[in-house]
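The chains shown are only part of the set, and none of them has been moved.
Chain IDs A, B and C follow the sequence of writing; residue 1 opens each chain.
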Amino acid sequence: MAPADPQCATLLVTCPDRRGLVAALAQGLHGHGGNILDADQHTDTGAGQFFQRIRVDLGELHSDRRSLEGAIGEVAERFDMRWRVAYADEVKRVALFVSKVDHCLWDLLLRIRSGEMSCTPVAILSNHPDLEPVAEFFDVPFHVFPITKETKAAQETRERELLEALDVDLIVLARYMQVLSGDFVAAYPNRIINIHHSFLPAFMGGRPYHQAFERGVKLVGATAHYATTDLDEGPIIEQDVVRCSHRDSVPDLLRKGRDLERTVLARAVRWHLEDRILAYANKTVVFS
Amino acid sequence: MAPADPQCATLLVTCPDRRGLVAALAQGLHGHGGNILDADQHTDTGAGQFFQRIRVDLGELHSDRRSLEGAIGEVAERFDMRWRVAYADEVKRVALFVSKVDHCLWDLLLRIRSGEMSCTPVAILSNHPDLEPVAEFFDVPFHVFPITKETKAAQETRERELLEALDVDLIVLARYMQVLSGDFVAAYPNRIINIHHSFLPAFMGGRPYHQAFERGVKLVGATAHYATTDLDEGPIIEQDVVRCSHRDSVPDLLRKGRDLERTVLARAVRWHLEDRILAYANKTVVFS
Amino acid sequence: MAPADPQCATLLVTCPDRRGLVAALAQGLHGHGGNILDADQHTDTGAGQFFQRIRVDLGELHSDRRSLEGAIGEVAERFDMRWRVAYADEVKRVALFVSKVDHCLWDLLLRIRSGEMSCTPVAILSNHPDLEPVAEFFDVPFHVFPITKETKAAQETRERELLEALDVDLIVLARYMQVLSGDFVAAYPNRIINIHHSFLPAFMGGRPYHQAFERGVKLVGATAHYATTDLDEGPIIEQDVVRCSHRDSVPDLLRKGRDLERTVLARAVRWHLEDRILAYANKTVVFS
């Protein structure tokens, strides 16, 4: 991966698999002066679906972005494509949701600051005030929305107003210990990334490390996925595991898990920010 | 690990955790002329249980094995220990159960022949005749017990008679596609090792790679466990995973899984043969 | 990966990076009725080199393979491409070189027989007679070429005559304990795959597990690479490692290494057979 060039754009395409697709898109981009830097594609033959990610250098574009999008739109219509294009100079705006546990928050903010991920963290939302000092250190506005059974609906409304006002592109649940309502989730399809602290679909629901300890597994895992209305059932973006043994107590599993959670979540967020992920049929295509 | 010395014995001990345990056992073995080569122990503080594996060189034993066992028995009574001792010169007798799929069978027989595992394969039992040529190549007697719903009980009786006649110490279900009855399993507690082709407890039951494909996981796994009356619920001995992606079709997952299954099963069988495993509370302690 | 369709072809291309490349090739194939099933590409911006692998369905080709190759050749000339095309119905012919150690040989032959890799094993060559029974079991002709310092040159000449007579596409050194001469290696550029039993470039040369033991490493590895005239210096195709500890003796490292060697070698061979590898600048591009 080369560092993101501001003149670069990334095109993501999904459509029914058809002859001539690849040539038509390549021709369309080339015709407008776009130089294809990288193209990766995948066909799910069972589902009859085609997926493509194309990185284009727009530095010598003959026309402007609107015209280019028009040209893509024409090909798209012909081949029944869903598509989106992301420009490297339009940096994504990210909101982070947290509760009291801080390792994923630290990890993401340090990575963002080091330039490892390209995005602007516009807000940290929490149901507890505990992590405000972290937000302060990184100069990211911190908003507390305490949640009780009674206030949940109202607080979610306020949260969504804030997210809308901030024009948020991506929400990251960085060990946020509340379940978002179905309405909330539905408003951000494939734009909310959650980290679940187990190797899904094993140990869904609460206290997964305790479940893993009871079951006596020899590996513990973590799973980053897009949030859907069914808790812990959304499309999986990334998973990883670490070896454990009879010597590991629950606190040991929690410790090992923290390392996993932050690396797995960071990979998923980075891939989303680099427009590498296409979700379909409760799965993901992740272009490397 | 040093190669097994014929004068060696391995003592496995489980008991409630009590002061003075370790010193008493060490003293008892030392007093009879046993030289402790290796000792590994574990305490499950939550369960209040103590576990120990001791390898002893009996080359300069003052007395005989019976007296030594008597001495261990005395300490054991004092501390309420369950224990067993295995002598390196009493090679374990193993029966392999298979169906049609051959990769685990090949793998185990090649490892046994290469000296990687110390055991005598005394029989291969199958519900299909397909793998007889493999048995022939390694000169292991092959027995076919076709199973239908109607004949299952009777066939299991015959199988158990054969196992008893052969004085079998360990049964390995090397991708045996039949479920053993509860009676059968209960007759060999912690002496039947099964390989399940998923990362348990994810994807229990049939066709786990198809389940994994549908769920879109990013890792597939395999699990070796002792068989219990609850299918796929027995104490886990070993697990491992391999990375997969959207590019992997079900046949790809099957292929990757075969590599996992054979290495995971081989590790579990070797550890059992080396008396490294203590099962308790539906878990295992595996001494390295 | 879908199972290889006999009507399929794989095109591998390397050339200086230039605008319009991708569109020109896609257009050329499409124009002759080839349907692009899969295309993967890579640009090494530092080296200014472009690499592409395209899988094409030729089932509805307007013309014949010669014409198609002519069309590719025209684009190739325009863009200064080196290219080759492999047809799925032209199964590759493989020769296996072994000495006395058998685990890689067993592994490859079992995988080939199971259909996991598409190739025809046309000969097994060895400097020792020991592994003839394995060859017999799989019905592959076995040829012994004993090597001494004095006979080496003459024996290599005879080996190369045999390989030529058999029209061999790929040579696999499956733990062959002789060093091939520079002439031999040069005659099969990027067509000889060797498995080195360490994580190269650590522990080059002989007895790498002994070296690893002495150095006290915490992981041991294996490396599959194309053979070049500089021993253990050729382009790396695949590597993997396994964890070890102070408890592992040299025989333990050898045992763990055997598992690595066979899986790493098998992956490298399969990728070569599927035309996924492009070697350049002493490296490889391996398209997934």
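Note that a contact is a pair of C-beta atoms (placed from the backbone, for glycine too) under 8 Å apart; a residue touches a chain by one contact, two chains touch by 3 or more.
Everything numeric in this text was worked out from a predicted model, so none of it was measured.
Here 3 copies are displayed; the structure file describes the full homo-oligomeric complex as 4 copies.
One rule holds for everything that comes next: only the chains that are shown with their structure count from here on.
Greatest centre-to-centre distance from chain A is found for B, with centres as Cα means. Superposition of chain B on chain C using C-alpha atoms only gives a rotation of 180 degrees, nearest 5.
The chain occupying the central position, as judged from C-alpha centroids, is C.
In summary, the pair chain A and chain B forms a contact in which both copies contribute largely the same residue numbers, shared numbers making up over half of all those used. Remark: chain B and chain C have CA centroids separated by 37 Å (rounded to whole angstrom).
Separating the CA-averaged centres of chain A and chain B is a span of 42 Å.
Contact of a single residue of chain B with at least two other chains is seen at positions 245, 247, 249, 288. Of all residues in chain C, only 2, 19-23, 26-27, 29-30, 35-43, 45, 243, 288 touch chain A in the complex they form.
Every residue of chain B that touches chain C in the complex is listed here, in rising order: 1-3, 103, 106, 110, 114, 116, 137, 245, 247-249, 251-252, 255, 259, 263, 288. Residues 42, 44-46, 51, 199-203, 215-219, 221, 235-241, 245-247, 249, 281-286, 288 of chain B are the ones touching chain A in the complex.
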